[in-house]
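Removed from the display is one protein chain of the complex; every other protein chain stays in position.
Note that the chains take the letters A, B and C in the order they are written out, and that residue 1 is the start of every chain.
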C-alpha cells in the first residue's frame, strides 16, 4: 500500500501515518518529494484493512493498493491452467467446450428434442433453467423440481451432463442431486451467502460475471469459492451494462482474455445474453473461440418465438448447427498467404 | 405491445403475427405505413410474455412495450404517497428522516457512542451492519448475532429504531427478532429468493438500488415485495456504476425524483456509498433534501480512520453534526429577493 | 510518479528503471517490499511523459501518478474562487445565476417573447442556439448568422446578455461580434483546435462537460483555455452517458460539488440536457442550488411541442416561472426545528 499525503500535510500528520502503518504490522518507508510525501507500507504480515482506512486520516490524499487483492485464483499463485471436470467433460484443457440448451426447461418434449439436436451438432453439455431469476414477479419463474427431474433424465438418456442455475442456498441440495454443474447467475455474482454455501459442495460451479462487476470483483467472487474449499470454478463473461442499447448487454471479450491472463481458471463466453440479438451470436462465438476462450454457453430452443423466456436471443436447431459449423471454419484463410509472403 | 415488422416483411409473416397475437389473448390492430407495418396488440387479459417472444419470429424488427411493467408500486394504481412506519418513525409523510450510524457494528463502545451522537444531532434511525457483504473473502465480514444483540440494546437504551442488512434467507428470522427495518443491499437487489422471503415478514424493508439497475428494474424488485404481501418498502438510491472514478459511484439524484414520480413508495438517498468521499456527503445531502427525497442514510463512525469498513466515506461526529446543521440552512437566500423582485 | 515493478522483476529491470527515471530529470527513491519493489520519481523539473512511457518497460506492472495533472484551474494554485463577468453579470460570486432560453433560435417572435418571459421571471442571461450540433444531418441545423443578429437585438432590447454555442474555429469571429459568452458544447469538449482558438478571445467561455468525460478530463479541457490565455471559464455539468434510459443522461451533481472542490472556476448545471424530462427539471434545479452550484442553464420555449429541437425537455413560460419560484422556497423547513431541538 502507498499512502499518498496531501501537498500541505503537516509533519504531525505524516508522523501519525507512520505510527499507524507500524501499528498495523508493516514497515513504513518514506519518500519526500518536491511537492508531497509518500509513505509506503512494506511487509506481508500486517492488517491490510487498517491501511485502507487511513484514507480517512487527516492529511491523506489517497491510499493506493499495489498488489492484486486475490490470491488463490491468481496465476501468480498457480501458474498452470486449471482443468474443471464436469462429469467427464473437461473445461480448460485447451479444447473449446460448447454448452447449449434452452433458457428455461419448459417440457419434456422441448428439452429432449433440444438435447438431441445440440448433442448431434457437437455440444458437450446441456444448459436449462429450472429456477429462473426474472426481473418482474409476473414473468415465468421456472418449473423447479419438475425441471430438475427432466434434466437428470437428459443426462441418462443422452449422455449429456447438465448445467442449471442455483438462485439461493435453500435450493443447493436438491440441485446437487440432479445436476452436474451449478450456475451462479450474473445477478447473484456477489450473493456471498450463496458463494460460501457453494464453496462446500462437490460439484463444479459456473460463475457468471455480474453486469456491473469489474474483472477484479469477478475474480474476488471466485476467490470466495476457492477460499471456501471448491476449486472447480469456470468463469463466464455474459456482457456488462453500458450506454449502448442496440445490444442487450456489451459482451466484454477482452475480459475473457484478461481473466485468463490473471487467473488459472477456465473462462467461457455467453454470446446469447452478451448480445441479446440472434444475428450477433455466431460472429461473437467465433470471436470468443479465436481469442482463446475455453468454451461457450448458448441458448437454443426448438421454436424461439414460443419460448417462455429469452426467445429473442435463442437460436433454433438449424441456426445452432450453422454456428457449430462456423467454429470449424478457418480464421481468415487469406492471411495465411499474406503472412507467409511477408515473412519469406 | 407494438410489434414493429421489418420493411420487407411478407404478407405471410404479418398474418402469422396477427394469428399469434390473437392466440396470446389480445386483439390485433394493424397499421400499414409507407415503409412498414405495425401490429398493435390490444386488450388486458392476454399473455404478455407470448407477445415478447414474437421478437424471435420471422419478419419482426422489434417488440415495443407501451405500458410500464410494474403495477402495485405504481402511482397509477395508488396515487397517494405511502408512509412507512419503522417502529414509530414515519418515512414518506413529507418529513426528512435521517438514518445514521456505522457501516459495521464493531463493539459496544463504538455503537453506543455513535447512537448517542447521531441521536443528539437529529437522526431518527440508527444503521449498523451485522452481516457485511464484502468484495473480498479476506475482509471483515461483520460480527453477526453479536452485532444484532448490540443493535437491539441501542433501540432499548437510546430509543432509536435500528436498520440492518439481511444478506440471505437463512438470516431473516434472527434479524427480524432484533431489528426494526431490514435492508436489502445493492448487490442483492435482484436476489429474488431473498425478496420473496422478505415479502412474508412483518418488518419494513429498505431496498437499495443495484449499482447497474435501471429505475424500472428497481421498481420491479420492489414489486416482488408488494406482490408477495409486504407493502412497507422504502427505496434507497446509493449510486450507480459509471466510467467516473473520482467518486466511488455516481449518485443518480434524478432517480430519486423519478422514482417518486413513478411510484408512491418513499425514496431516500445514500450519499456515503453514492460518492465515497466525505467532502461530498454534505452537499449531496442538501441536494437530496432540496429535490424532495424522504430522507438520507449516512455512515458515521467515532474514528473513521480506524473503521473496519468504509472508513474513507464515514463522517465523524462533528462532521455529522455539521451536515445536520446544513440541512437547516436556507436553500439560496439571495433567490428569495431575486424572484420576488422579478415577479412584482 | 510511482513505478510499481512486477513481483518477479529482475535486478536488471529495476536498475533500468532507475536509470530511466534519472534520465528523465527526476531522482529515484527505491522501496523494496516483501513482494515487490517500488520506484518513486521525485522532483519537479523532469519530463513527466517519459515516466508515463515506462509502463511499457520490461518488469513494470504500472505507473501511478500521484499529482493531479492540471495546474492553472486548480485550487492548489489559486485557492480563492474565480468570478466570471459576462457583460456585467457575475458568475461565481456566491449568487445563483439562471441562464434560460430556447434550444434553437427559431424566429424573432419566438426569441423575443422568450427573452421577455425569462427576464421577468428572474433569469440573468439568455441562451439560444444559432449553430446546432445535431446527431443526424437531416435535423434542423440552426439559423446561423440570422440567429446571431436576433441574439444581439435581444441584448440591446431587453438588457439580457446572451450565450450561444460555437461549433468550430471558423465561426469564432462572427459569434464574438454578436454574443457575450461562447458555449463549447458537450460533443466539442475535447475539440482541442477549438479550445486553443477560444483561449485567444476576450469573451468568457461556458465549457460543457462531455457525456463521457471524467471530471479530470473536463478540468484539463478548461486548462487548455487558461493555459492559452483565457481565464474566464465557467464549467457546466449537463449529464453523462450511463445505462439508464429513463432519463436522457444522468446528471452527475456530485461532479458539480467536486469540480468546485478541485477548481476555483464557477460551475453551473444543465438539468434540461441532464435529464431530458421536463418533470425532473425543477427538482434537479433545486438540488443544484442546494449543493452550492453557481447557477443553472435551462431550456425554455413558448410552445415546447412546436420546438424545432429539444421540445421534450423544454419548459414553457409558466413552468419556468414555477421553477424560479421553487428556487426561492426554503430547503426543508421542518429540519430547522428538528436540528434546533437536537442541538439544544
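Everything that follows uses one rule, which is that contacts are C-beta pairs under 8 Å (C-beta built on N, C-alpha and C of every residue); 3 or more make two chains touch, one makes a residue touch a chain.
The shown structure was predicted, so the numbers you read here are calculated from the model rather than taken from an experiment.
Undergrad: Based on the whole complex, identify which of C:231, C:311 or C:330 touches the chain you can't see.
TA: Spelled out, the listed residue whose C-beta touches the missing chain is C:311.
Undergrad: Among A:255, A:272 or A:313, which one touches the chain that has been omitted from the display?
TA: Reading the full complex, the residue touching the unseen chain is A:255.
Undergrad: May I ask which residue of A:284, A:298 or A:315 touches the chain that does not appear here?
TA: Of these options, the touching residue for the absent chain is A:284.
Undergrad: In the full complex, which of B:4, B:153 or B:326 touches the chain missing from this view?
TA: B:4
Undergrad: Counting contacts across the full complex, list the positions on subunit A that touch the omitted chain.
TA: Against the left-out chain, subunit A lists 94-96, 119-122, 212, 214-216, 240, 242-247, 250-255, 257-258, 261, 274-275, 277, 279-280, 283-284, 286-292, 321, 324-325, 327-332, 334-336, 338-343.
Undergrad: Tell me, which residues in subunit C touch the chain that this view leaves out?
TA: Residues 20, 48-50, 52-57, 63, 69-71, 133-140, 167-171, 187-188, 190-194, 210-212, 217, 220, 223-224, 227-228, 240-241, 278, 304-309, 311-312, 314 of subunit C touch the chain absent from view.
Undergrad: Please output the residues of subunit B touching the missing chain, sorted low to high.
TA: Counting over the whole complex, subunit B touches the hidden chain at residues 2, 4, 7, 29, 31-36, 38, 40, 42-44, 61, 64, 66-67, 76, 241-243, 245.
Basically, only the chains that are shown with their structure count from here on.
Undergrad: Could you set subunit B aside, keep the rest fixed, and say what connected groups are left?
TA: one piece
Undergrad: If you average the CA atoms of subunit A and of subunit C, how many Å lie between those two points?
TA: That pair's centroid distance is 37 Å.
Undergrad: Give the residues of subunit A that touch two or more other chains, as numbers and ranges in rising order.
TA: 241
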